[in-house]
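One chain of protein is taken out of this complex; the other chains stay put.
For reference, chains read A and B in written order, and residue numbers begin at 1 within each chain.
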Amino acid sequence: MKKWLSPALLIVTFALSAIAHYTHWNAVAQFLICAISVVFVAGFLGRATESVAHYAGQRLGGFLNATFGNAAELIIAIFLVKEGLYDMVKASLTGSIIGNLLLVLGASLFAGGLKYKVQNFNISLAGLSGSLMIVAVIALFVPAVFLNTHVITDSESDTLSLIVAGTLIVAYIAWLIFSMITHKDYLADVTEQKDQELPHEHAPIWSRNKSIAYLVLATVMVAFVSEWLVGTLEVFTVQFGLSELFVGAFLVAIIGNAAEHSAAILLAMKNKIGASVEIAVGSSLQIALFVAPVLIFVSYFMGNTMNIVFTTIELVAIAVAVFIAKSITQDGSTNWYEGLMLLVVYVLLGVSFFLV
Amino acid sequence: MKKWLSPALLIVTFALSAIAHYTHWNAVAQFLICAISVVFVAGFLGRATESVAHYAGQRLGGFLNATFGNAAELIIAIFLVKEGLYDMVKASLTGSIIGNLLLVLGASLFAGGLKYKVQNFNISLAGLSGSLMIVAVIALFVPAVFLNTHVITDSESDTLSLIVAGTLIVAYIAWLIFSMITHKDYLADVTEQKDQELPHEHAPIWSRNKSIAYLVLATVMVAFVSEWLVGTLEVFTVQFGLSELFVGAFLVAIIGNAAEHSAAILLAMKNKIGASVEIAVGSSLQIALFVAPVLIFVSYFMGNTMNIVFTTIELVAIAVAVFIAKSITQDGSTNWYEGLMLLVVYVLLGVSFFLV
Partner (left out) sequence: MKKWLSPALLIVTFALSAIAHYTHWNAVAQFLICAISVVFVAGFLGRATESVAHYAGQRLGGFLNATFGNAAELIIAIFLVKEGLYDMVKASLTGSIIGNLLLVLGASLFAGGLKYKVQNFNISLAGLSGSLMIVAVIALFVPAVFLNTHVITDSESDTLSLIVAGTLIVAYIAWLIFSMITHKDYLADVTEQKDQELPHEHAPIWSRNKSIAYLVLATVMVAFVSEWLVGTLEVFTVQFGLSELFVGAFLVAIIGNAAEHSAAILLAMKNKIGASVEIAVGSSLQIALFVAPVLIFVSYFMGNTMNIVFTTIELVAIAVAVFIAKSITQDGSTNWYEGLMLLVVYVLLGVSFFLV
């Protein structure tokens, strides 16, 4: 009985959410049905990611999960860029980076750490990801300092933004070549090797192709449901008088990262912490090194270049998140307290954003 | 003869210091007798800590030493809060953090390193302590940035300070649970394991209960003598025209941390560097994550909430101390040059504070 219950509930709640959204039910009803639906959809996505990870390895599985998750965010952001809402774009990029590094990673390490005393992942991957996060922070920080301490024309500022964006995209493509091709085995997960020797306890339920198809489908479903959920949230935020910055950087980011979130925690609790880290850290690297630069080029081709300069508090939030995440992941060994520290920093930032 | 000489000198010099203080001898005489007394008291404390560490393990011994040392500081600070001297409280908290991380830790690594080529301690403890120091810096830094870049009401600022303080206390209690209960063995000192296998060269002179009683007694004596010594210093500082910031953050902190100082150096020279690090780093973590937040709540209950926002140079001094201490401790291996680097940074900060 259980076997068909979950798919049935998945489809029914998703369909109800769609109906609620497109037939404009009242906000509370929409919110409730979408919130229920997101749980099932996220669970579906988690299983699909795990199944893909079984065939493709934890790293590629994590990368695919992060990429499909960010694809949704990229699409939403392009619409915002079209309307010239650059501040909201930057707030949501900021929220996505800190949400992945602090909330998703923190919750994964915490949940995984409650079940397993110490969890390990590839230490070289930890070091390289940390360095790459520092590069991303530098790329956002240096232009901000130069533009704040020097008078510069709009055209020079655009040129700077475009060159920085181009350099980051090159760095990201090189990272994919490095991590997926030239040094794939060097970055392989420690637990993965053991997996291949032991007979598998859980053979995956789906075939390889089915797993990939389900991963795409689940990601699209998550994108839709979270989009609808965000829509209802906006009504609430007006009622409760929340600032746009807080909504953009926290509420939208939390729900918008539901895909990464659910998959990463589920994997951590199955002791596949390498895949969790790949999802959380990989997703935030993709936002900083690929999604943000692409949006700058998109804005350029639309005729009004978006500046790469973030506000001071956005920069501080990103820098702080990168610092603590790098400090915690760099030894390739995690435990529940490290997860808690990330969550503490997330709370500190959240309270500060909320009050401002 | 030696056996009773030291206790006798301890008691005589302590008694003379008390008489000098309460019968108001002149400042120079008070200073001299207290300075001599502090040497004996600190030596007593060092032996008591070592003896407790023998029974309780280096980590718990270090923790008890740091806690009793900070208890004295907390009491003094509460009196300052009562009188509303918030700037002096923050200066002395700053001085205590940088004094522990740079002077106490630096002198310990240097002294230990002159005797032993390389000293090792638990690398996981090193990594976690480093991350937790970063969390503490973030907790002080984020509110400062937000309050400096945004207009905010006093009541919002109070709320922010209280929530940050509460979060830090939760993080500190969780740290104690993690390090003393769930992952105690994971953080055990490397040399401790060897100790337990070898027959002990020096059996401790005191029984377990006597050791603990002596540790409490010694800490209380150190607190009193250092308090009296600080009292005489204030007279000197007026004579020599020193700034309050320099006195609070350096002179008071150096003498106020005499307990940690003497015990940490003595343990380092006996190759128990794990206990030294626990005292120095553990003490500064306790100041940042527990003493400072508790003072904010105390001020709140007294009706005038102390803000969590430190001055720019205090923040810079703390951040700089945390950075270099983290960088030096993170490999779990120490030598004399690493101690020297910490002392160099302490000198650089001291000169800057002195001149300003």
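Methods note: contacts are C-beta pairs under 8 Å (C-beta built on N, C-alpha and C of every residue); 3 or more make two chains touch, one makes a residue touch a chain.
Please read these numbers as outputs of a predicted model, since none were measured by experiment.
Asks: Quick one: which of B:75, B:118, B:205 or B:238 touches the chain that's been left out?
Replies: Per the contact definition at the top, the residue touching the missing chain is B:118.
Asks: For the chain left off this view, which of A:25, A:86 or A:141 is in contact with it?
Replies: From the options A:25, A:86 or A:141, the contact with the absent chain belongs to A:141.
Asks: Counting contacts across the full complex, list the positions on subunit B that touch the omitted chain.
Replies: 117-118, 312-313, 316-317, 320, 323-324, 327-328, 330-331, 333, 335-338, 340-341, 344-345, 347-349, 351-352, 355-356
Asks: If the missing chain were put back, which residues of subunit A would it touch?
Replies: The list for subunit A reads 123-124, 127-128, 130-132, 134-135, 138-139, 141-143, 145-146, 149-150, 152, 156, 159-160, 163-164, 167-168, 170-171, 174-175, 178, 182-183, 186, 326.
Note that in this section only the chains that are shown with their structure count from here on.
Asks: I'd like the Å distance between the centres of subunit A and subunit B, where a centre is the mean of that chain's Cα atoms.
Replies: A distance of 40 Å separates the two centres.
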